[in-house]
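Just one protein chain is left out here, and the rest sit where they should.
Chain nomenclature is as follows: A, B and C, assigned in order of appearance, with residue numbering initiated at 1 for each chain independently.
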Amino acid sequence: MIRAGIVGGTGYTGVELLRILALHTHVEVAVVTSRSDVGTRVDALYPSLRGAIDAVFSAPDVAALSNCDVVFFATPNGTAMLMAEQLLQQGIKVVDLSADFRLKNAEEWQHWYGIEHACPALLAEAVYGLPEINREAIKNARLVANPGCYPTAVQLGFLPLLEKGLVDPQHLIADVKSGVSGAGRKAELATLMSETGESFKAYAVAGHRHLPEITQGLELIAKQSVGLTFVPHLTPMIRGIHATLYARLNTDADDLQALFEQSYADEVFVDVLPANSHPDTRNVRGSNNCHISIHQPQGQDTVVVLSVIDNLVKGAAGQAIQNMNLMFGLPEQSGLSTVALYP
Amino acid sequence: MIRAGIVGGTGYTGVELLRILALHTHVEVAVVTSRSDVGTRVDALYPSLRGAIDAVFSAPDVAALSNCDVVFFATPNGTAMLMAEQLLQQGIKVVDLSADFRLKNAEEWQHWYGIEHACPALLAEAVYGLPEINREAIKNARLVANPGCYPTAVQLGFLPLLEKGLVDPQHLIADVKSGVSGAGRKAELATLMSETGESFKAYAVAGHRHLPEITQGLELIAKQSVGLTFVPHLTPMIRGIHATLYARLNTDADDLQALFEQSYADEVFVDVLPANSHPDTRNVRGSNNCHISIHQPQGQDTVVVLSVIDNLVKGAAGQAIQNMNLMFGLPEQSGLSTVALYP
Amino acid sequence: MIRAGIVGGTGYTGVELLRILALHTHVEVAVVTSRSDVGTRVDALYPSLRGAIDAVFSAPDVAALSNCDVVFFATPNGTAMLMAEQLLQQGIKVVDLSADFRLKNAEEWQHWYGIEHACPALLAEAVYGLPEINREAIKNARLVANPGCYPTAVQLGFLPLLEKGLVDPQHLIADVKSGVSGAGRKAELATLMSETGESFKAYAVAGHRHLPEITQGLELIAKQSVGLTFVPHLTPMIRGIHATLYARLNTDADDLQALFEQSYADEVFVDVLPANSHPDTRNVRGSNNCHISIHQPQGQDTVVVLSVIDNLVKGAAGQAIQNMNLMFGLPEQSGLSTVALYP
Partner (left out) sequence: MIRAGIVGGTGYTGVELLRILALHTHVEVAVVTSRSDVGTRVDALYPSLRGAIDAVFSAPDVAALSNCDVVFFATPNGTAMLMAEQLLQQGIKVVDLSADFRLKNAEEWQHWYGIEHACPALLAEAVYGLPEINREAIKNARLVANPGCYPTAVQLGFLPLLEKGLVDPQHLIADVKSGVSGAGRKAELATLMSETGESFKAYAVAGHRHLPEITQGLELIAKQSVGLTFVPHLTPMIRGIHATLYARLNTDADDLQALFEQSYADEVFVDVLPANSHPDTRNVRGSNNCHISIHQPQGQDTVVVLSVIDNLVKGAAGQAIQNMNLMFGLPEQSGLSTVALYP
């Protein structure tokens, strides 16, 4: 049994890790930390876990985590970078669900996250945990930077087009809609039901922290610089991300449907829907799947890719466990064979 | 492997059976019928099942079901009673999720359902499939009448009080709120999102079909006639039932918390929350659990029981599979150990 | 023109007062205060008011309010009681939408609200602002205590029954469901969309602050002590309250439909629906109406009253303006003739 620790077990990604790991036959949840809830039973805070998780929150210190095999950070940005090095030195693998190790450039990280990076030395080593791109590196990684939710949906949607050089990389558009759980479990006016229910809006159009992460990823795929307009939106639902991606073809139309099907033929969690489909976020709710459709409306030179995930699963906890599976040589789907909850 | 057939696979209880059975290690889904979708892949209609169910809808005739070990009816009322006898004669067990075999009295059934009962001979044999009451009978049953969603939540909430004779059985009140999936997957004005979203209402106050079913069950528990005022409501969410139950104590207050905990101590799917809790439907969403709390506000003689379930799981498909597990001698939790999807 | 001041203009009742007063032809909004937003344009915080309200938040001090004719307190509990006396001394009428002046007994107020009452001398003078009961007193009042949202829906539903002495007053039950805007505009975990969306729960079953307010009101109507079990619930929508009321008839059934119709024949904002109706909260959304239905299921001795309001209108701001209209001799509907927003 792999002994897993979860630092920051009181946010939505933390409880989602617990939901999935509770049924993972190769993992035992050994430690769950929460600075504010030390001594409280986990299922007292989260009655959804009653009968599934028999643990008590402990303080988030390295000692408590030292007999874990893997530690997941489900913390706000800025915490993992303070503790990762000590854990790695003890031979503990780390999967960071926060943004601390996602950008390779420490200065760029500081620019977007507003604080100095506490552990720039690990940025080079950290492996960006998008298995569909980095599978082999992840298998050998000590430290995985688990991608953001928007970056996962957007990169998986653009990947086949950029890899083949079929579209103009300078004018990519990602119009992305997220459920409100993406904002986390924090007492904030902006995500009250009275503020977000029955309403729709864009936000952070001037620049969202996921922009440099997406750009970095797309440039690695395209092997050149890319220009991306990224507009995130808040949609009145709890789970789900829907990315609507636009790019201009720079050649005559190939059979894009076939291209996408071939690109993802071996991927268990990326599912290219039949031609003319429209993926629906509910069909991946609670599952680790990404559903993708490709359209070329009116035969014009603008291609439209629709890519949907559950932001808390493939966009966070599910992907983290997929990464853990790879890091420990387990079957990639271990613990992740759940079926989406519909309706 | 148990070979299971599902008649009426295109409604919400049908697709929920498929979601759960897809991961049930002792069951193989052999046949899924749908009169209107013969020849269509199941996952074409329900993309949430892509990769999980590899089946094609077939016509709902007895021949096609004849090599099943168990057949689930997830049909509108009036269908199972036409087919059950033939299946039973072939040694196939039947779990009926519709209302056809829930009432013992054929005339009462006709009164509430508006058509003559086609198979009254089986009413006596049919076992009412609430395992917390009828477990032993279910184990030996050929034909199980799976309870309705409202009746499940209400009976489990009243059970300990009536069994012990602690409350006045003549003036029970069940104020119950259901998500809209309880109305089924039917093209109807009344359950459009524009009609039910952001709004709350009672309905069928004059008399709902679940009233005689609940009354019949409560009378068996109380071993006397009961008087019940049952008011169902529609609440703007998809899944979940919340029963708020009121009864008048006819003795001095016992320790009701202890009573409920003892009553359900051995039940894996009925979870009595700590004193002073308020169960939340989200904490059972997608799971087969029933969460219950007991209150006695201001120490008065009115006891309040709060009982929540997922109407499609413990209120339908999950309970049906729980019944199937009992009928086939499997562990009662087989395939039902999922954790609720929160948030 | 009546010059109106609003203290606490940044909560939901404050902005709702502004929405209605913006179109009230006899009122000019002279002052809107907010301690935290002094100097900010009101419509910068609330873009819904752009073009409708041309005002800037000022500090909440008595001097700034001194040339108002009426001041509305849309503040948290505990503020109005500090300022009301000074305003009244200047001849300014006060409508308090908080709970400060709702209870007649200062000790009971302290028990439920947890602080000592700063102005008990005014409790006797304050008129409870439920026009359907207190219309004449309101007309002559200097200080009106505007009822809570739950108390409005519950009292209007029980009124005809208790007035006529038709039901047992010792065992009343009010099972009430509220949209989340009733919790106010505060940064709190419990009312995040991820916490309240797609879920339903009861809360405060042990005792809610509106319980003594409702009881006080019902006892005045019944002219005797009453026993009330009050269970509030949170339903996943923004606006609306649905009260389902239960009482036991102590005489043979009268024509309850006619009784209610007669009781409210002259009330413009209380609308008794035709027999066998089920009021829907959406049909009063944004309006000052209360829709009521009466049922006697299966002809038993339990009567069921369904009473719905918009918690922010008839349950708060609309009723406050109705009271203001009465206090200033205006037609009671002035500014309140809006039609509910459906769908």
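Note that contacts are C-beta pairs under 8 Å (C-beta built on N, C-alpha and C of every residue); 3 or more make two chains touch, one makes a residue touch a chain.
Just so we're clear, the structure is a prediction, and the values are computed from it rather than from any experiment.
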Specify the residue from the set A:16, A:37, A:69 or A:195 that touches the hidden chain. A:195
Contact residue for the chain not shown (choose from C:37, C:280 or C:301): C:280
Identify the residue among A:131, A:217 or A:240 that touches the chain left out of the display. A:240
Out of B:52, B:68 or B:238, which is the one that touches the chain we can't see? B:238
Positions on chain A contacted by the hidden chain, ascending: 171, 173, 175, 177, 179, 194-195, 197-203, 205-207, 211, 227, 229-231, 233, 235-240, 242, 244, 246, 248, 276, 278-282, 285, 293, 295, 297-298, 300, 302, 304, 306, 308, 343
In the complete complex, the non-displayed chain touches which residues of chain C? 12, 15, 19, 22-23, 44, 46-52, 181, 185, 197-198, 238-239, 268, 271, 273-274, 277, 279-280, 282-287, 289, 291, 337-343
Would you write out the residues of chain B that touch the absent chain, in ascending order? 12, 180-181, 183, 185-189, 191-198, 236-238
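FYI, only the chains that are shown with their structure count from here on.
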With contacts counted as C-beta pairs, which pair of chains has the highest total? B-C
Taking each chain's centre as its mean C-alpha position, how far apart are chain A and chain C in Å? 45
Between chain B and chain C, tell me the centre distance in angstrom, where each centre is the average of that chain's C-alpha atoms. 39
Residue list for chain C, restricted to those that touch at least two other chains: 194-195, 197-198, 236-238
